[in-house]
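Omission of a single protein chain aside, the complex is shown with its protein chains in their original locations.
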Amino acid sequence: MSSYLLQAEGLTIRGEDVTIAPFSCSLTPGGRLTLLGETGSGKSLLAQAIMGTLPKGLVAQGQLVIDGEAFDAADTTSRRALWGHRLALLPQEPWHALDPTMRAVSQIAESHHHVAGRDQRASLQAAWADLKELGLPEAGDKLPGELSGGMAQRVAFAAASAGGAPIVIADEPTKGLDAPRRDAVVELLARTPEAAGALLTITHDIDVARRLGGEVVILRQGQVVERGPAQQVLTHPQSEYGKRLLDAEPSRWPAPAPLGECDMAAVVTANGLAKVRGGRELFRDLSLTVRPGEIVGVVGPSGCGKSTLGDMLLGVTRADEGEVRRAAGHSLGFQKLYQDPPAAFSPHWRLSRLLDDLVRRHRLNRSSIPPLMARLGLDENLLGRRPGEISGGELQRFAILRVLLLNPCFLFADEPTSRLDPITQRQTLALLVELARERRCGVMLVSHDPALIERICDRRITLGNESMSVTKREREPAMA
Amino acid sequence: DRPLSVVAPWEITGADPSTSGYVYARMRVAETLVDTDAAGQPAPGLAESWQVSEDGLAWRFALREGVSFHDGSPLTAQAAAASLEHARAKPGILDSAPIAAIEADGNEVVVQLESPFAPLPALLAHSTTLILAPAAYDDEGRVSQVIGTGPYRVESVAPPQRLGVERFDDYWGEAPAIDSASYLAVGRGETRALMAESGDADVVFTLDPASQTRLARNDRLTLHAEPIPRTIVFKVNAAHPLLEDERARQALSLAIDREGIAAGLLRNPEAAAAELFPASLGSWHLGLDAGEARDLERARELLAELGWQANGNGVLERDGEAFELTLRTFSDRPELPLVATALQDQWRELGVALEVAVGNASEIPSGHRDGSLELGLMARNYGLVPDPLGTLLDDFGADPESMGGDWGAMGWRDTDLAGWLDTLRQEADMEARSELAGQVARRLNEAMPVVPVAWYQQTAAVNAELEGFSIDPLERSYRIDELRWSE
Amino acid sequence: MTTLAMTPPRRWALPALNSRQQIGAALLALLLAFAWLVPWLSDADPARQQLTRILQWPSFAEPLGTDHLGRSLLARLASAVRLSLGMALLSVASAAVPGVLLGVIAGWRGGWLDRVLGSLADACLALPGLLLVLLLVAIAPGNFWALYVGISLVLWIEYFRVVRARTRILVASPQLEASRLLGFGPLYLFRRHLWPELAPQVLTLAAFGAASAILAMAAMGFVSVGLRPPTAELGLMMIELLPYYHEAPWAMAQPILVLFVLVLSLNLLAGRDPR
Partner (left out) sequence: MSQVLASRTTPRWTTGLGGLLLQRLFQAGLVAWMVGTLTFVLTRSLPGDMAYRIAAGRYGHDMVNTSAAEAVRAELALDQPALGAYFGWLWDLLQFNLGRSLVSGEPVLAELWHQLGHSLGLATMAVLLSLLLGPPLGLIAGLKPNGWLDRVSEVAASVLRALPPFAVGLLLILIFSVSLGWLPAAGHGRSAHGVLPALTLALALAAISSRVARNAMADVSQSAYYAFSRTKGLGERQSFLRHGMRNAAVPVIAYLGVQFVYLIEGVVVVETLFAWPGIGHALVHAIVARDVPMVQGTALVMGLMFVVLNTVVDLLCHWLDPRRRSA
């Protein structure tokens, strides 16, 4: 038994209408365990239960052995001493996890200094080295509020892993990262088991699971539906859900119905946009149009200004130069899905209250809500909770529900499905495409998954990389 | 040579005797031409003797020999006259005397009057007439520092609260035993009492009634109390339609529970005052009993005679007009608002609705001037100088054409009384004077242009290790030069 | 299936109180009950004096004892609570409402408006509050209104500053942006986004603000300003009874105790359970 670095026996989590069934796992030095599964199936809660950081109202039960020491899962305080030194957790919401008043590099350096015990100078050097390794040399001097989603993700990763803990739990470490960055992070994650540590990863990216190897567990509605070596589970899943999960990888999606001929006026037109942020020029002389019903994909490395572009189109952020024209007559027609869903909600109110507010404000038809919720796979129970009390994926779908109720004519979807499992992702995007077509809503979709963009977008805009160049490529040339 | 620390409520406004002379006089820094004796009668001070001319128009004050100021300069008639001239230029006690000129003549200071004024020496005992050295005045005639002739000299002064003095070795009189002393102005009675208890102060003046019993039980302190010629009175606007009739004023007076106020509020049953002048003022005192001065029934009758009838709310009414009055008072003396509150309730029983307005002391004279004052509650000092006549002349004898004295009668005049006062002003014969004094007191007590409520007493808590302490009933001096530390 | 989502929550339902708030509400209710029931149950006159029965220890006839003029402390305290509570709440409201409003406006609009309002607040802050209060009292002597208004003229800045600083950060947050895009107006944004974040600080300030107003009255009384016998007011009662702190400490303790209960109950009411 003591040869295990991390072992959980009959770990259960209970709370008000939440039950995560007994979960067991054992990780030897060098072991890797990857949790896949439906959003809201309890992956994050399991990670938190192991750490001992479950939110109020939820309790864990079961036995844990961490690095040879036995713990009672219900006793949350006993594991504190392990944090950072032997047990590291990369939280799911990096933007929230960073101190808003401290520069990125200091947040990493302090881990080196106080956890790993390096001296001040060495810590700072190590922090800069980490940033460079993660492709963020310019982010060190920024405050979290000035980082893009993917940048924050990596900074948090560096800060969490600087202590050199042998057991690492990473909750969706690669969401919001483009392929090269994702691979780099996977490589970094893999170093832990290589150095005889143990790695527990939660991800929706089957590719990541495949690369990491080791054992894979597929969860659904708080139950383990399948587990086994990655090789086997990810190629020949036994369970029906596992099969569906693999089938739902974007690369296997069928292409959507093509956008028919369309001669309606553009919903958004931008001309000669330029923007400088944090001393860096993001784009110059950028022009684009989005037509009703059209789905435009935006790709580009993390931090290249995708979110910024969307904000400029919506009029939330000013452009330094250039102009944006939005179709008239749709005061509520311009909507946004946030990259970081918790940030877009007031944490103080129940979802039912927020939904009700919206219905009242715009005199919406209540009867349209339940079918839409069903299509988004949202359970009614969730409405009784506050935004902080549901999973990231659930909240994102709730955000989609909110937006769709308003019948937008232009939707800027900033990585709307990066927190969703492939099946839900596919359903959700299919729904989005369908509605876009049906309601003639132009969608600008940001994603890091080229395959996904490839599948569902009518057109793709690639934003530049470090060279600051802006390229624009039309996939389907025939668009009047 | 342990320093002495004196604490009292009064703040130091500056260096000028007209504003802060009392502090310098009490701390024995500066002296006046005339002093007082144990009985409170004028006695030689810096002037060894004085004489008045036959016509009563010229007073000659012969100065004491061998007196020097703290700066070493000798006391001359010139210096004394200059000091008095300076005092006369400022508002102060000398305003009440008809002074024509003050001159130096050899070793004598000569005061020329326009009309005879018997109580002049008494005025020259007041602290606004302190004699200061010529060097005390700057070019513009401001007092820049206090250079007096007293047994103590100023060592440090930090207005508004602190004054430090040390012994002046060339003092003409007996040298004091204590080397140095400090004066601290502490406004709150509670703090003063606590300072006495904690030993931070050796002599604490003016104790609040509530702490006196507590301090009396303290072994390390001795408590002293002395009646002083200061009286809590309220003046009445006798021209006011409700108060015109003598009977209305008498009714108000009869409704006052003086003994209750004295025992309950002032914690001194002796303080109940049925007349204006306390026993220390000799022939001015009539010896009336405060208990008999209360008669609620009689008060009701008097008002009924005047046509006042109680309405539904218990308030008196006449021709649809309610008996409503406003009493102005001030809080410089903390007991005044309390007494006002007591009066309010006692008159309410009579059916008089009284509004109490606590404000600034100056609102009484200014209300008197503009006629808006109805009732004013105050503490009147009839012993500002050894002879109350000066004050009375101001209060009741002032020329009848104006409305009366700022702190005295308002809208009231009595030719007899004015005549008596005028006689007193010129009369020097003691017998006749005391006869007249009694007459004045009696008349005032009947007509009630000013109604007495209670008498004051000066109190002090003194460190038990101090010997030789006594209270000056005229509050001219703290007598610190007579104090000694016991062995 | 449309049960949960579609039963619209009642709009102005009483806010659910947590246990702390319940205690606070109970205390406040107790205080109010005391103030309004006493004149019902006892006919003691708060101004009636009995100079022979001063500073008497509580007894059956006088449940709270008598004061330095022999007046019933029970009657006086009840009447003081009625006056002070109303005035204190009034002054808190007249400070908090403009303070919060202007703070939100300044933090929200930013730019020149923010600078102008900020300068105004700083300048008001720099005007010695005491001076304003003293002058107002001198202009309208014996008028409690003037005093309390003067006090709230000084206190609004507190709210303004706290609210402005917080609003400035919140306004830039995605949660507000999201709701704005969804078509909600400023009122909604304030109610759902700003207020929950601002409330703990604002309510804490308000709870103390009520005490500040009453204590400012006491402070004025201490320097003998604003007295108007025989009105019973909590702050003035404290100062009236101060000289008798040694003889009758229980008498002076009474208005202080009442104020303490008031502060504590408001504080408890202000406190929210952590999320």
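Lettered A, B and C in written order, each chain numbered from 1.
The rule we apply is simple: contacts are C-beta pairs under 8 Å (C-beta built on N, C-alpha and C of every residue); 3 or more make two chains touch, one makes a residue touch a chain.
In this text, all values refer to a predicted model and were calculated from it rather than measured experimentally.
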Tell me which residue among A:Gly68, A:Pro180 or A:Gly315 touches the hidden chain in the full complex.
A:Gly315
Filtering B:Asn107, B:Ser366, B:Gln439 or B:Ser470 for touch with the omitted chain leaves B:Ser366
Going by the contact rule already stated, which one of A:Ala8, A:Ala73, A:Leu89 or A:Leu136 would touch the omitted chain in the full complex?
A:Leu89
Would you mind spotting which of B:Ala118, B:Leu184 or B:Val356 touches the chain that isn't drawn?
B:Leu184
Per the definition of touch given earlier, which of C:Val149, C:Leu242 or C:Leu269 contacts the omitted chain?
C:Leu242
Touching the missing chain, which residues of subunit A?
51, 53, 80, 83-85, 88-89, 91, 93, 96-103, 110-111, 114-115, 143, 145-146, 156, 159-160, 162-163, 165, 312, 315, 318-329
On subunit C, the omitted chain is touched by residues 20, 115, 119, 122-123, 125-131, 134-135, 138-139, 141, 154-155, 157-158, 161-162, 165-166, 168-169, 200-201, 204-205, 208, 211-212, 215-216, 218-219, 222-223, 225, 235, 238-239, 242, 245, 252, 256-257, 259-260, 262-264, 267-268, 271, 273-275
In the full complex, which residues of subunit B touch the absent chain?
10-11, 13-14, 16, 18-19, 22, 90-93, 95, 128, 142, 158-162, 184-188, 190-191, 194-195, 197-200, 330, 332-333, 359-363, 365-366, 368-370, 378-379, 381, 384, 394, 405-407
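Simple rule for what comes next: only the chains that are shown with their structure count from here on.
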Among line, ring, star, complete and other, the chain touch graph is line
Counting only C-alpha atoms to place each centre, which chain is farthest from subunit B?
A
Chain nearest the global centroid, as defined over all protein CA atoms shown
C
Whole-Å gap separating subunit B and subunit C, where each centre is the average of the chain's CA atoms
45
State, to the nearest whole Å, the distance from the C-alpha centre of subunit A to the C-alpha centre of subunit C.
47
Subunit C residues touching subunit B - in the complex, by the definition given at the top
47-49, 51-52, 54, 68-70, 141-142, 224, 227-230, 242-247
Subunit C-touching residues of subunit A, taken from the complex the two chains share:
314, 316, 331-332, 334-336, 338, 340, 343-349, 352-362, 366-367, 369-370, 373, 380-381, 383-384, 386, 388, 399, 402-403, 406
Sort out for me which residues of subunit C touch subunit A in the complex.
1-6, 8-9, 173-175, 177-179, 181-184, 188, 192-193, 196-197, 275
